[in-house]
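A single protein chain has been omitted; all remaining protein chains appear in their positions.
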Amino acid sequence: MSKAVELKQGQNQLFTDPDADRAREFFRHKSRAMANKVTTAEEAVKTLIKDGDYITIGGFGANRIPTAILHEIVRQKKKNLGFAGHTATHDFQILIAGECIDRLDVAYIIGLEARGLSPHARRAVESGNIKLTEWTNATLSWRIKAAAMGLSFLPARNIMGTDTFKYSAAKEIICPFTGQKYVAHPALYPDFAAIHVHECDVYGNAHVYGASVSDQDLAKAAKRVVITTERIISNDKIRQHPEATFIPFWCVDAVIEVPYGSYPGNMPYEYFSDEEYLKQWLNVEKDPAEFNKFFKKQIIDTKNFNEYLDMNGGIEQMIKLRAIEHLTEKK
Amino acid sequence: MSKAVELKQGQNQLFTDPDADRAREFFRHKSRAMANKVTTAEEAVKTLIKDGDYITIGGFGANRIPTAILHEIVRQKKKNLGFAGHTATHDFQILIAGECIDRLDVAYIIGLEARGLSPHARRAVESGNIKLTEWTNATLSWRIKAAAMGLSFLPARNIMGTDTFKYSAAKEIICPFTGQKYVAHPALYPDFAAIHVHECDVYGNAHVYGASVSDQDLAKAAKRVVITTERIISNDKIRQHPEATFIPFWCVDAVIEVPYGSYPGNMPYEYFSDEEYLKQWLNVEKDPAEFNKFFKKQIIDTKNFNEYLDMNGGIEQMIKLRAIEHLTEKK
Amino acid sequence: MADYNPMELMICVAARNLEDGATVVVGTGAPCAAAMLAQKTHSPSLTVMFEAGGVAPILPAMPISVGDSRTFHRAIMASSMPEIMETCQRGMVDYTFLGGAQIDMYGNINSTMIGDNHAKPKVRFPGSGGANDLASLCWRMMMMTPQDAKRFTEKINFITSPGYLTGGNSRYDAGLPKGTGPYRIITNMAIMGFEEESKRMKVININPGYNRKDIQDNCGFELLWADKITDTDPPHENELRILREEVDPQRYIIGR
Partner (left out) sequence: MADYNPMELMICVAARNLEDGATVVVGTGAPCAAAMLAQKTHSPSLTVMFEAGGVAPILPAMPISVGDSRTFHRAIMASSMPEIMETCQRGMVDYTFLGGAQIDMYGNINSTMIGDNHAKPKVRFPGSGGANDLASLCWRMMMMTPQDAKRFTEKINFITSPGYLTGGNSRYDAGLPKGTGPYRIITNMAIMGFEEESKRMKVININPGYNRKDIQDNCGFELLWADKITDTDPPHENELRILREEVDPQRYIIGR
C-alpha cells in the first residue's frame, strides 16, 4: 500500500540531531542527584551555554519568560546560537538585537502578537544572514515532545501540502496500520533551555500556574535546563502536593531566584506585561542608531536584572503591573 | 537505508480500529456543550455501553477504580466486551467473573500485584475461550496516548525482539531521520471508558489527586466517557484553579456522584484498599461453587453500590479505611 | 437600519457562524471579539480555546497575547499548546479563524513572506505560528479580512497554511484530515464559501453597498458565484450594542 505513494521531504536544514540513542547517551551521564542548584544568572549562562549551542526559551514570547537569562546571554556575547522560534516575541527581540543567533527554527518570529512587528528583528531576518527552517507552533511543540518521550520523531497531520512543509526539514511517512500519510517531525533535543516558573525548591522541583505552553516537555527534552523562579520555596511545599509538580528536579541544572523575572512580560497571577515599555521598544527600533543606544543602556551596560528593574520603575512599577494583572488598577 | 531491513509484525488480532479519520468523524459529532450530565450508574451503563463494545477502566486495578460502573456492567449482563488489561486487577476480576469479556488486550491480568493471583480469572483465561493479544503497560499507555493525540499510531522503543511483540498486533517501522528501527503501536480508541475521580462539577470538569496512570489520555481517547466522583463540586471551584483541571467537560458524557466509589480499592488521600475483603475474594475463588454464591450475593443480587457498601461494613468500615489511608489507624 | 463599520459587520457575521455548543480556537483581535459576541448572543455554551493552553475563560478584557493571563482568567482549563493542538487533531474543534497577507482561490493563506527567495525574503512576516496547525486540524477555517486584489491573489508567494491546496481532493490526498478546510471568508464586501467539487472560492452573500463588479474587481482571481446569492444580513442593533458595550467598549478592534 505504501509503495505507490511518493513520500516528500522538506528541503531546509535540520539544525539539531534527532538521534534518540545519542540523546540517551547524554542523559545517561546527566546528574540525577537531588542537590542544591541555586546559582546566579551570570554563572548559569557562563557554564551552561557555549557559542554554537542550540537554545530554547520557555513561556510564550512575552508571557512567563526568563528575562534575566536572555539579558545575560546578550551581555556575555554568546554567538552563533541556534534558536527555536516557538511563538518567540520579546525573547527573540532581545536575542536578535544581541546578535546571538545565526540559525532559526521558525514558527513565529519578529512579531509581538497584537502589539505589532519588531522593525529591528524584521531587518535582521530579511538580511539573509540568518539560516531559516520553517515549522509551526504545534510542530515545534511536537518536536520537543518527541524528545521528551525519548524518540527521534513523532507523526502528525499538519503542514502537509504547504510551503511550510517544503521549507521545513520534516519528512512524510506512511502509517503501517491504515496506509494514511503522516508527516514525521524530527525530535528536537536542545542543548539548553531556560524556563521561568512561579516557585521551585533549591533542587529545581517547580510549580507553574496558568497556560504551560510546551514547558513540561521542554524541561525534559533539553540537555541542560536553567530555571528562574519568582521565589524559592521549601522542598516540603513540593511534597505536600506531588501532583502539582510541573518540572521535577532531575531535569534541572541550575536554579536562580529572580523576583519579577518575566518583566517586561506577563507573569500569570503575579503581574501583567508592561505594555508601555514594550511599545517603547517597538517605537525606538524604527531608528537603528537610537535603538543601539537604547539597547546598550537597557541591557548591555546594565549590571544585572535588578538594576534593569530599577531603571524601569523598580518595585513601584511592579506594584502597578500587579494591579493590572489583578484587574484592580485605578484608571 | 530502510530498504534492507526486514520489518516484522505481531501476529495477533487488533481488536479496535486505529483509523484517525474515522475517529475524527465520531468526535466531530460528539457533543461539546457544557451541559449538566449528572445521572445514575444504571442509566449510564444502559445508554453508553452496548454488547460487543470495547471498554477501558481508569485507575490502576485496585486503585481509584469506578467500582459502581463495573458492578452495573455485570448486573446488566453486558456481553462480548473487549477490554484493555492495563494493569487490570480487581476491575478485571469483577468483569471476568461476570462473563462480560470475550477479547483482551493484555498487559497485566489475573494478578492482584502483591496480593497474589486470582484463581477464577486464571481459570477463565486458561480456558482458551477468550481471545488474547499481548501488550505491555507502556504500550497500552502509548496506544491510548496515540488516540488522545488524534493519531493512528505512535512509535516506541520497547517490545521489539520478544514474544510479547510476536503475539501483539504491533508493527515495526523505520525512523525516516535516523534509520533506527521502532515499533509502531496502533492507536486505541475505546468505545467506552469509566474513570473514578476525586471531584468534578456537573459538567464533568474533574480533579484527580495522586498518580494519574493513563487517565488523562484515556478520557480523550475514548468515544464515550463516564466519570464517577467522590463528590460533585461547583463549577466555580474548577475555575479557581484552571491549571488543576484533570479532565475537561467536553470529554465527558455522564457524571455520577459515588462516595467511596473506588471501594474495595484504594482512593488516594481518601481511603485505603480493603485488604481483608480482597483477600476474601481471592480465597473464596478457589472453590468455583462457593465463588458463584459469593459473587451473586455481592454483586448480582445487590441493588446498587450503596447497598454493596452497606453489606461490607458501610460508613463504619469506610472510617477505618480512611484511618489506614492517613496512617492514623489504631493497631 | 443601524449604522456600523466594516469591522463590526465582519465580526457580527463571523459570530453568527459559531453555533451554540461548538468549539473554536481564536487569536487576539477580531476572532476573539466574534467568539465573545456569539457567547453573549446565541451561543452561551460556545467553548473558546487559545493555542497557548487557555480554555473557556471568562474574558475580563481583550487579550494582547494568545498566552496572556486573560486567556485563562477563571477558565475551565489552563493547559498546554500540545493539549490544544491535539484536541484539534483529534477532531474536537469545530472552528478557527486565520489572518494573512495573501489568500488564493482555494483558501490557501500566506503569512510567511513576500518575494521568491525564502532565504532572503523581500518582506518577512512572523510565519505560521499556530495558523498552519489550526488550518490543518480544525474542521472549519474562517477568515475576516478587508478585500483587495493584492490580498486575494491568483498565486500567493508562500502557502503558509493549507486551504484546499490545488482544489478537488488535493487537500486530503496530501494527508490532511478528511472533511476539514476553509469554510467562510468574510470581507468588507462579501461572504465567500467554497464550491463543493472544485473547492474554489464562491461568493454566497453580498454586503450592503457593494455589487458583483466591486467584489470581482477587488479580487485577483476569478470568483465563482452561488446560484442564489443573497444580501448579507447586516448587523442587528442588538449585536452592535453588545459588541460596542460589552465586547469591545474600548474600541480596540472595532475602532480600527
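Lettered A, B and C in written order, each chain numbered from 1.
The rule is short, and it goes like this: a contact is a pair of C-beta atoms (placed from the backbone, for glycine too) under 8 Å apart; a residue touches a chain by one contact, two chains touch by 3 or more.
For clarity, every value in this text was computed on a predicted model and none was experimentally measured.
**Q** Would you mind listing the shown chains in contact with the chain that isn't displayed?
**A** A, B
**Q** Can you say which of B:22, B:79 or B:122 touches the chain missing from this structure?
**A** Once the missing chain is taken into account, the touching residue is B:122.
**Q** Among B:132, B:202, B:233 or B:282, single out the residue that touches the unshown chain.
**A** Touches the omitted chain: B:132.
**Q** For the chain left off this view, which of B:152, B:245, B:273 or B:298 is in contact with it?
**A** Only one of B:152, B:245, B:273 or B:298 touches the chain omitted from view, namely B:273.
**Q** Considering the whole complex, which of A:34, A:202 or A:233 touches the chain not shown?
**A** Final answer for the missing-chain contact: A:34.
**Q** If I consider the whole complex, including the chain that's not displayed, which of B:159, B:200 or B:284 touches that chain?
**A** B:159
**Q** Need a quick check: the contact residues on chain A for the chain that isn't drawn.
**A** Given the touch definition above, chain A has residues 20-21, 23-28, 30-35, 147-151, 205, 220, 238-240, 242-243, 245, 248-250 touching the missing chain.
**Q** Touching residues of chain B against the unshown chain: what are they?
**A** 12, 59-63, 85, 87, 89, 106-111, 113-115, 117, 122, 125-128, 131-132, 134-139, 141-142, 145, 156-164, 167, 172, 180-183, 209-217, 266, 268-269, 272-273, 275, 325, 327
Operating definition for what follows: only the chains that are shown with their structure count from here on.
**Q** Which chain would you call central, comparing Cα centres to the global Cα centre?
**A** A
**Q** Could you tell me which two chains share the largest number of C-beta contact pairs?
**A** Among the chain pairs, A-C has the highest number of C-beta contacts.
**Q** So, what's the distance in Å between the C-alpha centres of chain B and chain A?
**A** 37
**Q** How many Å are there between the centre of chain A and the centre of chain C, using C-alpha atoms for each centre?
**A** 28
**Q** Hey, how far is the Cα centre of chain B from the one of chain C, in Å?
**A** Roughly 40 Å separates the two chain centres.
**Q** What parts of chain C, by residue number, touch at least two of the other chains?
**A** As it turns out, chain C has residues touching two or more other chains at 54, 72, 78-79, 89, 137, 177.
**Q** Note the residues in chain A that touch 2 or more other chains, in rising order.
**A** In chain A, the residues touching two or more other chains are 156-157, 180, 182, 209-210, 212.
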